[in-house]
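Every protein chain of the complex appears in place save one, which is left out.
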Amino acid sequence: MSTLSRPGTVTTSRAVPRRLPGVDGVWVAIGADAVIFAILFGSFMQARLHNPAVFEASRHTLNSSLGGIDTLILLTSSWSVALGIQALKRDLVDRAPRYLLGGVLTGLMFMVSKSIEYFEKFTQGIAPATNDFYMWYFTLTGIHLLHVVFGTSLLSYLWIRSRRRAYSSLQRVVPECVASYWHLVDLLWVVIFPLLYLQKAA
Amino acid sequence: MAIHAEPAISTVRNVSPFRTDYTTWKVLAWTGPVFLFAVFVLWGIVAHNMPPFPPSATPEEVKAHFHDFRLPLLIALSICVTMTAFYMSWSVAVARVMERVEGPGGLLSKLEMMGGTITCAPVMVTLAIWLTAAHEVNNLTPGIMHMLYWMGWLLFDLAYFVTSLQIAAISIVFMRDTRAKKLVPEPVIWWGWVTFASFFAVSAIPFVTTGPLAFNGVISFWIAFFTWFFWIPSLSYFIIKAVDRIKAEDEAAGRVDA
Partner (left out) sequence: MSVLRERVTVVWLGLIVATCVTTWGLSKELFSPSVAVIGIFTIAAVKVSYVMLDFMELRHAPIPVRAAFQAWPVVVAAMILGFWFATP
């Protein structure tokens, strides 16, 4: 990288070159998943455009406090996993497992919370086929939940391996890939929650 | 094109006294894009499947649809049934490139070839079912027409895992390519995994007739099909190029009968 672009200006070269965590290919999958969800969000809004009253009435049956807590859980989960990656970067190999475990436990908490939420709906006689809003609610949160289950399984694998000291600052490609995927799962919920639970009608 | 490093372990043995037919290999690789073009234009556009006629349609509506579009359906679907065979021929070309990474007679290249070939079965049978429905529309009750329409979709969609296994085999093998510049680049490999994941949602189609998971919905149709539609030509581009690269590698290594 050049350090001088023009007389009178100085560009400093980066101390640490720009890089993507993990392997480049995983970012294709992350990007594709993000775009697919964006398409789903747009599709949801289009369905809502045609039936705002039904969507608003159904939205009121959702528990936004529980949804907010779910957001806090996933943000904390991401934080924990991010700390785990920081620990690996600094070769604090014995500290990494606890942060990865934190990610696993918060992932499980989210799954339990969602299960309770779904169970409540079913006992109230609400199912995906009840109306368009609920179809979207169960589909969006359901596909997201599958992502959470998959991500938590990957984090569990990482936790087990990290306890055997499989990862370090020089061996962190797999943890970084999983962590990046987990942060995607987190940020998707950051949009899904207000989209379904908080978006009040005009 | 530059010659790249040989795989660390030489997986190419003299297994045949015959020369490798690079030309036929490349022609077969091209049949992939030809298949896609046929399906997209004939089944997608001419046969009015983008988007598909809704699963929520009544038997009378289904019959009316097949009646109104009978001629384009007869033309498009009949040609499409025939041209579906190109997916099989393409799979053979892909398998042979995979063998150059995995080794001759490798497990995953066999799985890929089987997966690609068997994919033709639900596609061809589905198209033939709908072709029959169009052909016989004036002799059949709305109930039977509705049944034929649904039978096609249930078969077409739910057989997805055969194709999933083909895609998985391809992604796994090309990920293991030790060449400095892989024959198939990482983005295409990972797009394969995106396609693989997108297919599972389709399992919902028997249970819904509206919304994103219905067979005409944004998830089960637009996302599931278009991830696959994008994967076929992008993979094909690198498979076609791979044949040239392999030919150059063979010539540089003095291998005549690889």
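Letters A and B mark the chains as written, and numbering starts fresh at 1 in each.
Throughout what follows, a residue touches a chain if its C-beta (ideal position, glycine included) is under 8 Å from a C-beta of that chain, and two chains touch if they have at least 3 such contacts.
Small disclaimer: the values here were computed from a predicted structure and weren't measured.
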{"item": "Chain not shown, its touching partners among those shown", "value": "A"}
{"item": "Hidden partner chain, touching residue among A:Val112, A:Ala127 or A:Val190", "value": "A:Val190"}
{"item": "For subunit A, the residues touching the chain missing from this view", "value": "16, 18-21, 27, 31, 34-35, 38, 41-42, 45-46, 48-49, 52, 64-65, 67-68, 71-72, 75-76, 78-79, 81-83, 86-87, 90, 92, 95, 180, 183-184, 186-187, 190-191, 193-195, 198-202"}
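Convention: only the chains that are shown with their structure count from here on.
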{"item": "Inter-chain centre distance, subunit A versus subunit B - centres from mean C-alpha coordinates, in Å", "value": "31"}
{"item": "Subunit B residues touching subunit A - in the complex, by the definition given at the top", "value": "186-187, 189-191, 193-194, 198, 201, 208, 210-213, 218-219, 222-223, 227"}
{"item": "Touching residues (chain side subunit A, partner subunit B) in the complex", "value": "23-26, 28-29, 32-33, 36, 39-40, 43, 47, 128-129, 132, 135-136, 139, 143"}
